[in-house]
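Written out below as C-alpha cells is the structure these notes cover.
With one protein chain removed, the remaining protein chains of the complex are shown where they sit.
Showing chain A:
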Amino acid sequence: MKKYLVNLALFVLPIAVIFFSMELYLRENYYKAKKQYLESNKDQVEALILGPSYTWRAIDPLGMDITTASLAHEASAVNTNMMLFSKFAPQLPELKYVFFDLSLGYLENDNNQKWESNHLFNIYYDIQNYESDLKNNWLLTANFKFYTKLFFSYMMDEKNIERYNDAGFIFKLSALYDLFGNADYDIEKLEKSGKLYERLIYQNTVSDERNTKNQEILQQLIGYCKDRGIQVIFLSPPKYYLNNDMASDEVIDRREKFVSKFVDNKDVFFWNYEHTLEDNPRYFLDNTHLNPDGAALFTEIINKELNEFHQNNPKDSPGHTLIRTNQMSSDE
C-alpha cells in the first residue's frame, strides 16, 4: 500500500501543482474585477450596465461622471442578465439608471444549461443557470481545452493578454480578438479572407419562444425599476455598417414591436446608437464590437447624454452627485 500511495502521490503532485497554478493565474480576470468593483462601490453605484459583449466593450464605467458599474458579459442573454440584476440591484441603494442592451436579435437569445459561461457566473457571481455541476467550480475543469489554450497563448505572447481597468473594462485588446486591428483596418484584406462576413447573420436568428420569454423577463425588470424609481434605458451600441446592413426586416420589426410596447419615454427609454461611428473600421474590433478607441468616444457620448438626461429628468436622492470625484480610471 505504501508503495502505491507514494507512486500515486508522485504522479498526481505535478498535475496538482500545474492545475492550481494555472487556475490561480486564470482567475485573475475581468469577471473578478467587475465583481470587486461592484462590491466596493455598491453604496455609490448609480448606473448599472447589463447586456452582452457589445455593451461591455462599448462603455467604460470609469469614463462616466456618475458611478457606473458594468455587469455586461460576452454572450450573456436576457435571462442571465436578469439573474445578475435580481441579485445585485437590491444591494445598490443609489441605483438610478439601468442600461440594458437591446441590439438587434438580443431578444431572440437565451442562455441555457449548455452556455459556455455558466461556470463563470457560478464562480464569480454565485449564479447558477443550470443543474448543479461540480466541474463548474473551477475554470480548468469547466472547460479545460479553452483555458489551457488561453493560458498558453498568454505565455507565448504578451500581446494576447487583455488589459482591463478596475471596473473590468478592456482598455487594451488581445491580439486574439482584434480582427480589424490585426488586418490593419484594411477592409479589402478582410473581405478577401472571408473573415469579414463571419457571424453577420447571427443577429437575424429569431425564436418566438425566446422572444416571448425575454419580453416577460424585461417586463419584470421594468416593473421592479418603476417601483424603485429607476430609469430603464435600453441601449444599442454602435455596430459596423456591414452588420447593420445585414439586419433582416423581420428582426428589426420584432425589436420595433418591443420598443413600441414597452418604451414610454418616461420610465423606459431606448437609445439607439447602432449607426453611430458605423463607417469607420478604426473604432471597431470586428463587425459588432467597438474597440477601446471606439469605446472611449462612445463613453463620452453616453456620458454627455446621460448628464443632459439627468438634468432634464432629475432622479435625485440624498447623496447623489453627478460629478464623481472618488473614482479614477486606471488608464487616465
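The rule is short, and it goes like this: contacts are C-beta pairs under 8 Å (C-beta built on N, C-alpha and C of every residue); 3 or more make two chains touch, one makes a residue touch a chain; residues count from 1.
Going forward, contacts and distances are computed from a predicted model.
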For the chain not present in this complex, what protein name does its UniProt entry give, out of "Superoxide dismutase, Ni", "O-acyltransferase", "Cytochrome c-type protein" or "Maltose/maltodextrin transport system permease protein MalG"?
"O-acyltransferase"
Would you indicate which residue among A:7, A:91 or A:220 is in contact with the undisplayed chain?
A:7
Identify the residue among A:36, A:128, A:148 or A:182 that touches the chain left out of the display.
A:148
Contacts from chain A to the absent chain lie at residues 1, 3-4, 7, 11, 15, 134-135, 141, 144-145, 148
